[in-house]
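This part shows subunit A:
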Amino acid sequence: MQYLQILVNGIVLGALYACLAVGFSLVWGVLNVINMLHGSFIILGGYLAFFAWHSFGIHPLLALPFVAAILYGIGYVTQLMVINRVVSQPVLTTLTLTFGLDLILYNFMTVYYTATPRRVTLNLGHIDIAGIFMPIDRLFGMLLALLMTGLLYVLLRGSRIGRAIVAVRMDGAAAALMGIRIDRVYAITFGIGALMAGAAGAIFSMVFPITTNLTGDFLGKAFVVCVIGGLGSVPGALVGGLALGIIESFAGQMFGPQHALTVGFVLMLALLVVKPTGLTGIKGYE
Partner candidate 1 sequence: MAEPLIEVESLSAGYGDVRVLWDVSLSVETGEIACIVGSNGAGKTTLLRTISGLVRATAGRISIAGEDITACTPDQVLARGIAHVPEGRRLFRGLTVRDNLMLGAYLRRDDAEIARDLEYVYSLFPILHERQRQDATTLSGGEQQMCAIGRGIMSRPKLLMIDELSLGLAPRLVERLSEALLEINKAGLTILLVEQDVMTAFELARHGFVIETGRVGMHGATKDLAEDPAIRQAYLGM
Partner candidate 2 sequence: MSTPLLSLERVSKNFGGNRAVSDVTFSLKEGEIVGLIGPNGAGKTTLVNLITGVQRASGGTIRFGGLDVTDQRPFQAARRGLARTFQIVQPFPAMTVLENVAAGALFGGERTSRADATEVARGQLEFVGLAAFADRPASALTLAGRKRLELAKSLAMNPKLLMLDEVNAGLNASEIDGALALIRKVAERGVTILVIEHLMKVVMSLAQRLLVLHHGELIADGVPAEIVDDPRVIEAYLGGKFARRLKEMPQHG
């Protein structure tokens, strides 16, 4: 029964991880850019949701669309105005650039919001099924995370712009022949990446206290999920996220919670070396 509880905890965590990482994965897969801003985007989304609730009493569920829209706008403009200028350059350039942008965003967030941990406390109580304990806000967070990830999947599979994003990822030149403007699709993709980060942040703020100190941790999770699940696909992020959640949950139980993170990273390093394309991996970018 204890293992079942750990497994359930892992799945809840994993769903959140999938949502957290899927935007990062999409950006890496389509643009071939490692977005160091992703962690700060998550916290920004969380803070916006928190302050909407704290200052104006807006329920996070209601704030979520607005948070998403704001983050999308920020992402879109950032890509179109800044990152597109060097998007085809080597990773040292693009990674350093996004890191520089992250320093700016991070700084403004700490100045305006300070690093105090904040949390939207909804006090929804908990449920107890067959000995498995589950706070309802967590359950709610998990479902929201899965919903957002699912929506992204539907968007990529079923919409005109989703088809264009996949086409650009698979074959840029052929996509151009379809009349697709690559730079616009890059901006849209980066916007979606930021949107998903913001949504994940808003969801996180209902489940855990969040602070700017966590940006690095979140970014690290996104790395690990991507390497486990492979780049640029929603199912990959879901597999990677759930795998990481479950592994962390069990590792925390076995070695103590402070080692959970280590296990994830060691796993990722090992996987990088053995199979750099990820478990489900389609090779990125040809």
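In this text, a residue touches a chain if its C-beta (ideal position, glycine included) is under 8 Å from a C-beta of that chain, and two chains touch if they have at least 3 such contacts; residues count from 1.
Picked so that all candidates are chains of the complex that A comes from, given by their letters.
Just so you know, these numbers come straight off a predicted model, no measurement behind them.
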Options 1 or 2 - which one, within this complex, touches subunit A: 1
Contacting residues of subunit A [partner candidate 1, same complex]: 160, 163-164, 166-167, 169-171, 173-181, 233, 282
